[in-house]
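Only one protein chain is missing; all other protein chains are in place.
Every chain is named by a letter (A and B) in the order it is written, and numbering of its residues begins at 1.
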Amino acid sequence: MLVYFIRRLGQSALVLVVMALLVFVGIYAIGNPVDVLISPEADLAEQQATVERLGLDKPLWEQLWLFLVNALGGDLGRSFVHGEPALQLILDRLPATMELALVALVFAVTVGVFLGLWAGLRPDSLLGRSIMTGSILGFSLPNFWLGLMLILVFAVYLQWLPAGGRGDTVDLLGIRTSLLTLDGWSHLLLPAITLALYKTSLVIRLARAGTREVALQDYVKFARAKGLSAARVTYVHVLKNIMIPVVTVIGLELGSMIAFAVVTETVFAWPGIGKLLIDSIVNLDRPVVVAYLMMTVFIFILINLAVDLLYSLLDPRVRLSEAKA
Amino acid sequence: MSDDPQSAAPLEALTGLPEAAPPPVVRSPLSRLVRDFCASWVAVLGLAVILVIAVVALFAPWIVPQDPYDLSQLDIMDGTLPPGSPAYAFGTYWLGTDIQGRDMLSAIVYGLRISLVVGSVSVACALVIGSTVGLVAAFFGGAVDSVLMRIVDIQLSFPAILVALILLAIFGNGVDKVIVALIIVQWAYYARAVRGSALVERRKEYIDAAVCLGLGSRRVLFRHLLPNCLPPLIVIATVQVANAIALEATLSFLGVGVPVTEPSLGLLISNGFEYMMSGRYWISFFPGVALVVVIVAINLVGDRLRDLLNPRLQR
Partner (left out) sequence: MNRTLAVLLGGALALGLVQAGTAQADELVIGVGSEPSAIDPHYHNLGPNNALKEHIFDGLIKQDAQQRLQPGLAESWEPLDDTTWQFNLRQGVTFHDGTPFDAEDVIYTIERVPNVPNSPSSFGIYTNAIESMEAKDPHTLIFKTPGPRPLLPTELSNIAIISKETVADSNGGDWPKTEGFNDGSLAVGTGPYKFKEFVKGDRLVLTANADYWGGAPEWEQVTFKPITSDGPRVAALLSGDVDVIDNPPTQDLPRLESDPEVSVYSGLSNRVIYLHMDQHADETPGVKGTDGKNPFKDVRVREAVSKAIDRKAIVEKIMGGVAVAAEQLLPQGMYGASMDLSVEEYDPEAAKALLAEAGYPDGFELVIGTPNDRYINDEKVAQAAAQFLSRVGIKTGVDASTKSVFFKRRNDFEFTVYLAGWGAGTGEMSSPLRALVATPDKDKGYGGTNRGRYSNPELDAKIEEALATLDDAEREKLLQEASELVVKDYGILPLHYEVTSWATRKGLAYEPRADQYTMAMSVTKAD
């Protein structure tokens, strides 16, 4: 098992480095951030001075080398725009994104499992069929369009909820969270639903498929025969068994949620790392883009490892050493 | 959102890949498939919608009243007219106009065209590249297999949206560039699926027989192995067309997709959203409806195909 983890980590580290290099060179090719950042009033001499100040006059290989050397020491460079360490900028904004992703995840799992269970237990009922057809709609609605429509309905026409931004935050153990204020929740609701819809449909389908399979298993029949109440059979025996695929998939999907937050955060002006990424791409703020990607990949790696662990705990038949085969 | 390579995992869980095998032959498999498919009126409706849209998109230049990309045909004095306004050059702006005086109906039809082209071309290319890689990996096994599959794993560990976003930020705007980016984010998906089913097929006697007969490996790969891996591929490809269309729309919405002078549905929605608050809903709303209809239709068909081609769920 240890060997397995070390191997995985080694691969991941390699990926991290290769990707950082590719993106570094790629953004270098797009343009010169000074063109965007500098005041138009600056004359040619000042433009040149700025390029030198940001270290952009050095040849690409030298910039790359400096980046790698610094990166080994944990320094991913300073933002061209903000002049602060790129990693710090990202860490400052990470709580907002994590908060959004976690709420969306909880929403997706609870609603998804509940509806999926229902559809699985009564697959031919009208409601069961409607849930399944509805889940296709959930798959199909593009994230950004859903967000726009929610803003239009709930913020513009009904004026029930704010159209964007993050609400009041509270300092909780050094992390700013908006989960403890009413204002925070009112801002969080629409973006979280937007982000959650696709995953909810996914969970519905997984839960339904799982339920249908499990419901035919002997131990469920046996439990029924033993005279256990339908509720107990459903919520203890069936639920426990369909959670295995759900947990795996959701674990993996947390990573993609963080990535998809890019879209949701743009629509709702949510001050998370996704918004930062878009802004940084627009401004060619290379250190921040590279740091964002390295950070995201790092989070993915952690999540994948956690999922592997969780999976082996939930299902004793799985042994991690086999997974690599 | 449905354009995520990580949904590889759930899809496999749902379709029962990679153990998928062709359904037992009773009559001609194709006619059986058609009959079963038609049993679901929702899926038939979806297919009908797709066909209509495809025909409209194909013959767009002869159907729509205006070429929305030809600036000399537009007149800003006709800008932001509501649906049903009279047009001087032709009958009526049925769906209104945008700020440039562009007929929204024409723009949507042309936008559909771009969306469908991007979706189908990128899926077709990714399918070819991906299945070749998958077949090669499965057939040769060993080091070839592990290297190729490692690359696939790595690729799949990144969300498609992120990869495509970065790629396009580097490439710049353009329909061709969007297609290339979408191919890059999709191929690994097919590679994994094909390798999965090919591994199962490879253990069967007819492949051994073909190899023993001394047939070339290319012939065995493409004439014998590939056809038997097709059913799951068809399912994935169908769903992926919808995903690719949605992804293109999202990228265009973020401003890194198609150029502004050739708006796809995503860009039309994005452009129009600025006008939504002021009550000029039609600029954004109708393209949005068109986009959702296309994606839902394709997904309905894909869903039905998945049910039919997945032996585990057959009753």
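Here is the rule we use: a residue touches a chain if its C-beta (ideal position, glycine included) is under 8 Å from a C-beta of that chain, and two chains touch if they have at least 3 such contacts.
This structure is a prediction, so every number in the text was calculated from the model and none was measured.
In the complete assembly, the contact with the undisplayed chain comes from A:38, out of A:38, A:137, A:247 or A:303.
Contact with the chain that does not appear here is found for just one residue of A:276, A:290 or A:307, A:276.
Residues of chain B in touch with the missing chain: 70-72, 74-77, 79-80, 99-101, 172-173, 255-256, 259-261, 273-280.
Not every partner is drawn; the one left out touches chain A at residues 30-47, 49-50, 53-54, 78, 80-84, 89, 92-93, 96, 151, 155-156, 158-170, 176, 180-186, 189, 266-269, 271, 275-276, 282-284.
Basically, only the chains that are shown with their structure count from here on.
Mean C-alpha positions place chain A and chain B at a centre distance of 23 Å.
Contacts from chain B toward chain A in the complex involve residues 1-2, 4, 6-7, 9-10, 13-14, 42, 150, 154, 157-159, 161-162, 165-166, 169-170, 172, 242, 246, 249-250, 253-254, 256, 266, 269-270, 273, 276-277, 284, 288, 291-292, 295-296, 299-300, 303. Per the touch definition, chain A reaches chain B in the complex via residues 11, 15, 23, 26-27, 29-30, 133, 136-137, 139-145, 148-149, 152, 156, 198, 202, 205-206, 209, 245, 248-249, 252-253, 255-256, 259-260, 262-263, 266, 277-278, 281, 289, 293, 296-297, 300, 304.
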